[in-house]
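Note that this complex is displayed minus one protein chain, with the remaining chains in position.
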Amino acid sequence: MSDPVNSIADWLRMILSSWGLSEGMITLILAVLGVVVLATFVLIVDILLVWIERKMVARFQDRIGPNRVGPFGIIQPIADVIKLLIKEDIMPMGADKFIFNLSPIIALATVLLLWAVVPFAPTVIGADINVAVLYVVAIGSIGTLGIIMAGWASNNKYALLGAFRTVAQMIAYEVPMIIALLIPVLLARSMGMQTIVAAQSPWYIFVIPLAAVILFISSIAELGRTPFDISEAESEIVAGFHIEYTGMKFGLFYAGELLHALTVSALIATLFLGGWRGPFVDQVPILGPVYLFIKAFLVYYLIMWVRYSFPRVRIDQMLGFNWKFLTPLALFLLIVVAILDKAMTDVNTVWYVLVMLGANLLIVWGTMLILRRYARTERVRIAEERPVAVPPETEMKELVGQE
Amino acid sequence: MPDDWIFIGIFLLLAPVFPAAAILIPRLIAPRKPNALKSETYECGIETHGETWVQFKAQYYIFALVFLIFDIEIVFLYPWAVAFDNLPMFAVLEGVLFILILVAGLLYTWRKGVLEWV
Partner (left out) sequence: MTVMQVIFLVTAVVSLGGAVMVVTVRNLIHASLWLILTLFGVAVMYGLLSATFFTVIQVVIYIGAIAILMIFAIMLTRRVKQEPGSSVNNNWWLAGLMALVLFTALVWMLSTWPGFQTTLPELPQDFDSIKVLGTALVSPEGYVIPFEIASFLLLAALIGAVAVAWERKS
């Protein structure tokens, strides 16, 4: 009884084959069942996430958050869902109906699809394909399409402008993200998720912490969360690409964004924190998802912490940060890790980890030096005298013009 | 292995069903009273002025192009990374050379001032 998922699957397979169905049909039915169970589970976690997010933001802002609806406000998200469902669905004049309706579906569906490759336990994974890491990148890029379609279909200048900026930000940050995803693939020699988890004898966060940091920063930018949320800037009146969406369609965008954050946390936990690895997980596979979700929520907590601590970054600062800092850093890290890994092929694990960790920290230290020098020049540049309309020492009399 | 792709194929077909259901339910239970004022596009509270279009800013296109080049480059590197065990050191250096050529391209665009968002 320690592996309930596979036991139930085998039992169902037995029942279905005793009914006389062919092998292919059984696979199909089990796959459909698996998809429905996984998607439902993920959506229920999504609703829980709304509550977690609201309680966390409240605590960060020194208040309590929802606590009226049910014990500790736990029924609040359900109340929100019901409210969104009964709101009127307004479509702006001149909007492209089909694309307007399709965009929120694409936004949520792409996030759901990512859960197909997350390994929950040594024996429980949706689809253990050997190109899982690139699959994640592929599905993420389809999500980008959904946003630009949403902005276009709204027939609204601000939505379109917001959509353009969002897509420019998202495709820009995809580059360091793909490079940071390449580094664990390089160390594990495979793109399959189960293989990467199984290869993490020390967790990769202790071997290549800088890659984890780069992936973390790029993922926050991909999600469109603060400090990179110039696209949906909650405190500003023009809300970006989903300004014309009402009711449940807006709810899908919002829930999709939160679920995307948890999905990305689960992926970072899988690639860098060892996924389902933990004590006793080989004997009792059911502990695997428990460990995975603990680690995923830890990363999610970090994402929330960053969100509620930093101010918003301007779009030109954000894109400059990506192209001039993160991308060269990620490429340099890739070169260093590749050469070191090949040079240390026969070294034992402890020395290997120490050398890699040392190289990472060296790169971080060098980057800090460069950043400090850059900050110094920037400070000098900003403190320069700028032309003013009137010199500050001018007397009031001279201004008024005494004869 | 094909079983996994069947799972993904079915997931691809079924994943849009959940959000589609979420959109169709309001169609049954939500009020529907369109009027001209509600359907106007939002422009900070005033009436819209002019067609909906975006000022042509070459910057968007250039960023998308730079992204495309780097995307292709990194996609080339994935098989190189997976086959790392079978590669002697000079093959690793060949991959590093590949990366360095494109870093040169990045430096070129940086010096040209293409990466500024004006």
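Every chain is named by a letter (A and B) in the order it is written, and numbering of its residues begins at 1.
We adopt the following convention: contacts are C-beta pairs under 8 Å (C-beta built on N, C-alpha and C of every residue); 3 or more make two chains touch, one makes a residue touch a chain.
Since this is a predicted model, take the numbers as computed values, not measurements.
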| item | value |
| --- | --- |
| Contact list for the unshown chain, restricted to visible chains | A, B |
| Touch criterion as defined above, residue of A:Ile171, A:Leu273 or A:Ala359 at the omitted chain | A:Ile171 |
| Footprint left on chain A by the chain that the document does not show | 24, 96, 99, 129-131, 134-135, 137-142, 144-145, 148-149, 152, 160, 164, 167, 171, 174, 191 |
| Chain B, residues in touch with the chain not shown (by the definition above) | 5, 51, 53-54, 56-58, 60-62, 64-69, 71-73, 75-76, 78-87, 91, 94-95, 97-98, 101-102, 104-105, 108-109, 112-114, 118 |
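Throughout what follows, only the chains that are shown with their structure count from here on.
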| item | value |
| --- | --- |
| Whole-Å gap between the CA centroids of chain A and chain B | 14 |
| Residue numbers on chain A that touch chain B, as the complex places them | 27-28, 31-32, 34-36, 38-39, 43, 84-94, 101, 104-110, 112-113, 116, 126-130, 133-135, 154-158, 160-161, 164, 168, 171-172, 174-175, 178-179, 182, 185-186, 189-191, 237-238, 243-244, 247-249, 251-252, 315-316, 319-320, 323-324, 327-328, 331, 334-335, 338-339, 341-343 |
| Chain A partner contacts - residues on chain B that touch it in the complex | 1, 3-8, 10-12, 14-16, 18-20, 22-23, 25-27, 29-34, 38-44, 48, 52-54, 59-60, 63-64, 66-67, 70-71, 74-75, 77-78, 81-85, 87, 89, 92-93, 95-96, 99-100, 103, 106, 110, 115-118 |
